[in-house]
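Removed: one protein chain of the complex. Kept in place: all other protein chains.
Coming up: chain A.
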Amino acid sequence: MENEGRRKFLGVCVAGATAAAAVAAGYPVFRYLAPRSGQGGAAKLVIPVGELKEGDAKFFEFAGSSAVLIKTQSGELVALSAVCTHLGCIVQWVKEKQQFLCPCHGGQFSTDGTVLGGPPPRPLAKIPLTVTEGNITIG
């Protein structure tokens, strides 16, 4: 009986030590593999106003993801996430129709990101922008 107790106690100790060793070895491996914070690219971007003509779109990397800046034919500037809200493909700008088309499953978005057709459940996320002294600051 006493032996049983000892055996159980030792078993618990060994299991505890093994678990501690597994955590000690696992944590560095997890940190090594985990995506690094602050690696997402610039969270603020400056683009000169002159770089974009009316009806054109400019794609760029923003905060670790893809984004797009468009100048509508009425001259309004809009920055949107370029990631389709359906399954994460990158939308394409169809200049002739002045709308976005997702080539994966045919989702369509207007210049302000609203869903015009297809499977996307939500509009494209808007990114705030300001225009000062001929520069567009995104983010």
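As a working rule, contacts are C-beta pairs under 8 Å (C-beta built on N, C-alpha and C of every residue); 3 or more make two chains touch, one makes a residue touch a chain; residues count from 1.
Operating definition for what follows: contacts and distances are computed from a predicted model.
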*According to its UniProt entry, is the unseen chain "Trehalose/maltose transport system permease protein", "CHAD domain protein", "YtkA-like domain-containing protein" or "Cytochrome bc complex cytochrome b subunit"?*
"Cytochrome bc complex cytochrome b subunit"
_Of A:G5, A:P28, A:G50 or A:G75, the one touching the omitted chain in the full complex_ = A:P28
_Touching residues of chain A against the unshown chain: what are they?_
28-29, 31-34, 36
